[in-house]
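Every protein chain but one is kept in place in this view of the complex.
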Amino acid sequence: MSAAERGAPEQMAVAIARALRDGETVFHGVASPLPMVATLLAKRAHAPNLVYLSIAGGVDAEPERLPRSTVDPALLHGARAMVTLADLFDLSARGRLDVAFLSGVQIDGTGRINMSAIGPFARPKVRLPGGAGSALLMPTARRTMLWRTRHDRRVFVETLDFVTAAGNVDRVVTPLCVFRREAGRLAVDSIHPGVTPEQIVAATGFPVEVGPETPLTEPPTADELALLRAIDPERVVASEFAGG
Amino acid sequence: MSAAERGAPEQMAVAIARALRDGETVFHGVASPLPMVATLLAKRAHAPNLVYLSIAGGVDAEPERLPRSTVDPALLHGARAMVTLADLFDLSARGRLDVAFLSGVQIDGTGRINMSAIGPFARPKVRLPGGAGSALLMPTARRTMLWRTRHDRRVFVETLDFVTAAGNVDRVVTPLCVFRREAGRLAVDSIHPGVTPEQIVAATGFPVEVGPETPLTEPPTADELALLRAIDPERVVASEFAGG
Amino acid sequence: MSDRRTTLRAAIAAIPDGATVALGGNTLHRVPCAAVHEIVRQGKRGLQLVKTAGAYDVDLLCAAGCAEAVAAGFIGFETPFGMAPAYRRAVESGAVEAREHVCASVIAGLRAAIQGVPFMPLAGMTGSDLPAARGFRFVADPYGGPAVVAIPAITPDVAIVHVQETDAAGNARIVGSRFEDVLMAQAARRVIVTTERIVPRIDADLVAIPGFLIDAVVEAPGGAAPCSCAGEYDYDADALGDWIAAAKTADGARQWIDARLLAPAATR
Partner (left out) sequence: MSDRRTTLRAAIAAIPDGATVALGGNTLHRVPCAAVHEIVRQGKRGLQLVKTAGAYDVDLLCAAGCAEAVAAGFIGFETPFGMAPAYRRAVESGAVEAREHVCASVIAGLRAAIQGVPFMPLAGMTGSDLPAARGFRFVADPYGGPAVVAIPAITPDVAIVHVQETDAAGNARIVGSRFEDVLMAQAARRVIVTTERIVPRIDADLVAIPGFLIDAVVEAPGGAAPCSCAGEYDYDADALGDWIAAAKTADGARQWIDARLLAPAATR
């Protein structure tokens, strides 16, 4: 059974959504279906005054249908105002962005990310897409939430090939668990239902303390699942997963 | 008979208008009735592709009525696009503004201006309005055209009390004559009809060479006067003159 | 979406003495005059005003003793009316400090604040006495080009702008010239918007300042008078002329303010 079939997308979405607070300004960029769904869920569930910002430029958009590309004009529908990407970076740069969603091809034990290259930067073995806004957003947004739909030792590494960005990482949400950064290191904050501590240790390239005493991530409630179905009937939330 | 009654406003307007070339980008700021009228005249007379920009933000506005305040929303009527003052300064800063209109409470023999203070800057005898955009525009616009409706030794001085701005001054148009800057000094380029060389020398605080050999400014043609009446039936062009 | 509506009195009461206050509009146009009048009524002191080109607003705040410094490129009433008499007198007497800018350096300072950087390089300024007089420093180009003037960030404690239309959350539509209002709203720690009217909803494409940047929305019809408000009303030449005539002397200005703004009957 795949992670998507197991309900990992919904588990990740609710774990992210619950970490968003009412009134916060929240931004996601390109290639961010899970943050898009999670932010819309938070706004409906418990954070009506959350300000939803995306690279498409809509402020508090209420999309009629959820796109897979998160730069899509669908993310302007119902928006109350329009901003540019430059405006959004400025907002973060001056300390007024509460939450930025980012991801990493590699993520290390301090929450730094590599989105640039595997192998030498100048002549890489694998040229990666690049960090988009991360080197500005991670140090300047009040909180960065990382998410990644794959949790294995190729992603969660002891040493990055290249540090694309570092900064104010708060949480990292994966199909197996939620990390929080404490004293500069990622620690397992909660473990998703159906996942064992051994799985997490085996899948994580840096040392983690996890055991039977680690709290369980609260599974999605019936209300949350109903809201998710209403917001995202086509299950775009699963599109980052293989077969999603 | 006052300067305004003598037709000095129209003489100045046509002298300015003729110096504007087709296709140029031309900007005026606050308190600039003469440049406003002259630019509209040039655009109608010989420079249809001149790009008329003003602090009000209209691009190629076609005002129905001419305002005395040159920041007035009347200067947006018929505009083809809107820009901000920041856009206009940027345009000049990157070398893409052809003509900026500026004035000075004091103007020296090199075409520098004082708009800041008479007496010491920190504790002035007379606090002047300030140079608005001039310290950016004068050095960066390709040509600066200065105009002043008063020509006497309090305006045209040997030494400025304060240098608010210096730069690419091309012409200075007054009720008596047109100066051009040559080899870094203002020289009388043409003398208005009815004005004597002696009047100019007497009214100018820095040395000027002017005599019977100095060319006459061509007076407004009948066509130009007709266009002026059509553009500016209320004679806003005279509003900078005493009694105007 | 948050409801950010409040009263003018409450919005202005939140401004502390000594605050750096950016004022929207330009010369005689779309100036937040109702808010300026309320500042005078509340007797604020020590304000550090920021404006590109000001007139009645700055002149009145100087006359009323509210302003301590004015950072601006131009203060004057333009051709119809001429110089700003109370501002002149206040600067010449030493009561108010004229922090003269080129208008572009006000913009540069706001941009630095908006972009979260300590300074903004600015083209031009060569040959001007302003950098020396104002203490603007030069910064070397780390890539080897010539040095350039560096304008320090201008972070207003409060920006006050007057617009034609907002919704209850403060999403603000500006009809006509935007002037520096959007930059001021982005740069400031708090933003007060006064508006001709509050409407249920504004088309997103027409919103100049998004509501999430706004802290207080005040419905204030006629809130730019005696200055103009594009599409709403022209400036009131009689009222402005009246102020300028009164403000020729300190006594005249004081009496005008007493009669027009402070007398019980003058309170809106």
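Every chain is named by a letter (A, B and C) in the order it is written, and numbering of its residues begins at 1.
By definition in this document, contacts are C-beta pairs under 8 Å (C-beta built on N, C-alpha and C of every residue); 3 or more make two chains touch, one makes a residue touch a chain.
A quick note: this is a predicted structure, and the numbers were derived from the prediction, not measured.
Shown chains touched by the hidden one, complex as a whole: A, B, C. Interface note: of A:84, A:159, A:196 or A:221, the residue touching the hidden chain in the full complex is A:84.
In the complete complex, the residue from A:25, A:39 or A:116 that touches the missing chain is A:116.
Listed residues A:47, A:81, A:132 or A:178: the one in touch with the omitted chain is A:132.
Within the complete assembly, C:148 is the residue of C:148, C:168 or C:198 that touches the hidden chain. Mapped onto subunit B, the footprint of the missing chain covers residues 23, 25, 48-49, 51, 58-60, 76, 79-83, 87, 90, 92-95, 140. Within the entire complex, the positions of subunit C that touch the omitted partner chain are 112, 115-123, 137-143, 145-146, 148, 150, 152, 205-206. Not every partner is drawn; the one left out touches subunit A at residues 29-31, 33, 55-57, 68-73, 76, 82, 84-86, 89, 92-94, 112, 115-117, 121-140, 162-167, 239-240.
Going forward, only the chains that are shown with their structure count from here on.
Put simply, the C-alpha centre of subunit B and that of subunit C have 27 angstrom between them. Mean C-alpha position of subunit A lies 41 Å from that of subunit C.
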